[in-house]
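Coming up: chain A.
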Amino acid sequence: MVRAKDARPQSATSKLHRQMYRDMLVSRELSDRMFALNRQGRAAFAVTGQGHEATQVGSAHAIKRGTDWVLPYYRDVGVMIALGMSPHDILLGLFAKAGDPNSGGRQMPCHWSWPEMRVVTRSSVIAANLPHASGIAYASKLRGLKEVSIVYFGEGATSEGDFHEAVNFAAIHKLPVVFFCENNGYAISESSEKQMSVLHVADRAKGYNIVGQTVDGNDILTVHQTTKWSIEECRRGRGPKLIEAKTYRFSPHTSSDDDRRYRTRAELEEWVKRDPIDRFRTRLIDEGELTAEEDAEMRAQIKREINEAVEAAERAPDPEPADALRFVYGDETAP
Partner candidate 1 sequence: MAQLVMPNVGEGVTEGTVTRWLKREGDDVALDEPIVEVETDKAVVEIPSPVAGKLTKILVPEDSVVPIGAVLAELEPVGAEKPVAAASAPAPASAAASSARAQREARAPAANGATASNGEDFRRTRRYSPVVLKLAAEHDIDLSLVRGTGVEGRVTRQDVLRYIENPTLHTAPPSPTAGVVGVERREAPAPARRAIEQPEAAGRAPEGGDEDVVPLTPTRRTIAERMTASHQTIPVAWMAVEADVTGLVELRERVKDEFQRVEGVKLTYMPFFIQAFVAALKQHPNVNATFTDGGIKRHRSHHIGVAVAVESGLVVPVIRDAGDKSIAGLARELETLAGKARTRKLAVDEMRGATITVDNTGAFGSIISQPIVPVGQAAIVTTEAIRRELRPRDDGAIAVRSLMNLCISFDHRVLDGAEAGAFMRDARLWLEALRPDSQTF
Partner candidate 2 sequence: MTSKTYIEAIREGLLEEMDRLDTMIVLGEDIQEGGVFRVTDGMLQKYGPQRVLDTPLAESSIVGVSIGMAINGCVPVAEIQFADFAYPAFNQIISEAAKWRYRSNNGWGCPIVVRAPYGAGIRGAMYHSQSIEALLAHVPGLKVVAPSTPADAKGLIKAAIRDPDPVIYFEHKKAYRMVKGEVPDEDFATSIGSAALRREGDDITVISYGLMAHECLQAAEQLADEGAVDATVLDLRTLAPLDRDAILDAAKRTGKVLIVHEDNLTGGIGAEVSAMISEHAFDYLDAPVRRLASPDVPAMPFNGALEDALLPSRETIAAAMRDLAAY
């Protein structure tokens, strides 16, 4: 536990900010490590969220953990860290180990599933879980529960029919769903103008008569505020919200992608200069909520933690072949 040198009392807000900052650092470090492990041949596949930290961590901290329903997509390592999933657990998924809490090694890494925290399992099919969010929200409303669903996706997903069907349904019934789009300008190699004729994803909201907001996805506090407001509005029964957070991904789409084929290094460098972590750190230090030494200490500790997690996860047992036949049905009818 890091202690402030000048023993200033920590306000709740500061605590929150430091936690958010920490989550960003963990998310970044973990993302870098997962990618490296793939490049070292120790992990078959990696999909990470470098550059998205402000968007993911900022929004996730607005969620009422364990009450609200969360439907993150594969890039949302920051969301999962913010919700409390440990790097060790995430790495068990990277190495497809039996103890992987998301899928027992059955799905690709970062295909999140955490029933206790109401993180809903999803497939690799883009946008297929948006109708699930609407359905969950319908049930919340029918049962009179004050819970909100938040579903995350990239801007490419907004081209899928399921996006439109899900938003339409939620809008018709004024359901408590926050549709959160992390618009990083690329769907694998395709830049946005190939994906949509509107300039902003949030513009689509008008077509469904709901509120759409565009925010600077690299400004963590704005993201946080916007998400918080949206969630609370949903909780008050004011209908679904569409949030578009503009951000940028530093990594390729996944470890199978070569991003040099569709964007220039110059463009990447431009965005790296606007790294949301650096931006938040600067702000925290400026505001006196963090010192440079604390920052260094935090980073070193995180590195150690993740090193240990990698080591432990890599050594963890693999699933048994017979396990592959289980859980086709709930009553374990043999396949």
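Inclusion criterion for the candidates: all candidates are chains of the complex that A comes from, given by their letters.
Quick note on the criterion: a residue touches a chain if its C-beta (ideal position, glycine included) is under 8 Å from a C-beta of that chain, and two chains touch if they have at least 3 such contacts; residues count from 1.
Not measured: the values here are computed from a predicted model.
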Result, touching chain for chain A in the complex among 1 or 2: 2
In the complex with candidate 2, residue positions of chain A that touch it: 69, 100-104, 106-107, 111, 113-115, 120-121, 123, 125, 128-140, 142-143, 149, 161-162, 165-166, 168-169, 172, 326-331, 333, 335
